[in-house]
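With one protein chain removed, the remaining protein chains of the complex are shown where they sit.
Up next is subunit A:
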């Protein structure tokens, strides 16, 4: 049953990812990308990471995609013109096929090994995912967390400077 559900959602994710790449109109690509993000959020719930699913929906499907769609509509882009040549479709297809074959080889040959941690699914269900994440984030990963804050501040300032009319 779980496997069947996985295949169903995976099919939707791959199809909508395919239409992100194939749609001529950028708005349709953006909406397909939102669909992919929701499918990934479903997978995060299946993997016992409900907080990550919430962040995926709020940050990606909510904030980033709204920003992208806003810019697409602000710039009033039409469908992509078919010009003299298609932009290296054969080369892109070959490179993507090589990437996929390599991934399949790695996944098929290797075994997932590693030290098993102590955050079992049972513990996630008992203590709550958000609490465990917060505990880790504010003790072990405190410095990277603060650096992330500085990075976001720099990004805000940079975006403001770039978008201003005359610098």
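Convention: contacts are C-beta pairs under 8 Å (C-beta built on N, C-alpha and C of every residue); 3 or more make two chains touch, one makes a residue touch a chain; residues count from 1.
We adopt the following convention: contacts and distances are computed from a predicted model.
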Report the protein name recorded by UniProt for the chain absent from the figure; options are "FeMo cofactor biosynthesis protein NifB", "Phosphate transport system permease protein", "NADH-quinone oxidoreductase subunit K" or "Holin-like protein".
"NADH-quinone oxidoreductase subunit K"
Which of A:8, A:96 or A:125 touches the missing chain? It is A:96
In the full complex, which residues of subunit A touch the absent chain?
2-3, 6, 10, 13-14, 17-18, 20-21, 26, 29-30, 33, 36-37, 40, 43-44, 46-49, 51-52, 55-56, 59-60, 63-64, 67-68, 71-72, 74-75, 77, 80, 86-89, 91-93, 95-97, 99-100, 103-104, 107, 112, 114-121, 132-133, 136-137, 141, 144, 148, 151-152, 154-156, 158-160, 162-163
